[in-house]
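Below is one structure, written out as structure tokens; the observations come after it.
One chain of protein is taken out of this complex; the other chains stay put.
After this line comes chain A, so read on.
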Amino acid sequence: MDITQNYFEFLALPVTYQLDLQALSERSRELQKTLHPDRFSHLSDRERRLSVQYTAYLNEAVSTLKNPLSRAQYLLKLKGFDTFSESQRQLDPMFLMQQMELRESLAEISATADPEAELDALRATVEQELRSLREQFDKYYQQSTPSSFEAAAVCVRKMQFFDKLGREIEALEDQLFDE
């Protein structure tokens, strides 16, 4: 397998943050039809194993590119900025303060009069923030200078915070309305 090919090339898609998700899933389907182990089930062991590896690579490529956060991280990695495995980097105190406040309101939601409405409001805030961070990221990424990639990496780190908060909102919702 040509591992030197990046995910975009592997899927014959242009290297861009504004990815056409429809095209992504079409390419993915076409390649699945060629590569999936079920296409090799009546062939030799060797070919089956090879096809498992290829399909796993394809699935990894698709899931990385589909998610806006990991897609941003992947683009930066191609430019030499690895935000996948870095441990906590310093973010500005204003941002951290805001995060603390949001977290506090999440923690207090179950005690409010209308938790469902509060959760929806909080979710809307998180989505709004994520949208604007994605726009900023794209802008910095397209400027394509070492300092703009640095700024794009800061966007990614902030997205990670909001992404995590979003997942916690989902978890709390399950907990509150499932039982």
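One rule holds for everything that comes next: contacts are C-beta pairs under 8 Å (C-beta built on N, C-alpha and C of every residue); 3 or more make two chains touch, one makes a residue touch a chain; residues count from 1.
Operating definition for what follows: contacts and distances are computed from a predicted model.
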{"item": "Hidden subunit of the complex - UniProt protein name among \"Spermidine/putrescine ABC transporter ATP-binding protein\", \"Phosphoribosylformylglycinamidine synthase subunit PurQ\", \"1,2-phenylacetyl-CoA epoxidase subunit B\" or \"Chaperone protein HscA homolog\"", "value": "\"Chaperone protein HscA homolog\""}
{"item": "Which of A:29, A:79, A:131 or A:164 contacts the chain that the document leaves out", "value": "A:29"}
{"item": "Residues of chain A in contact with the chain not shown", "value": "1-2, 10-12, 14, 27, 29-39, 41-47, 50-57, 59-60, 62-63, 85, 170, 174, 178"}
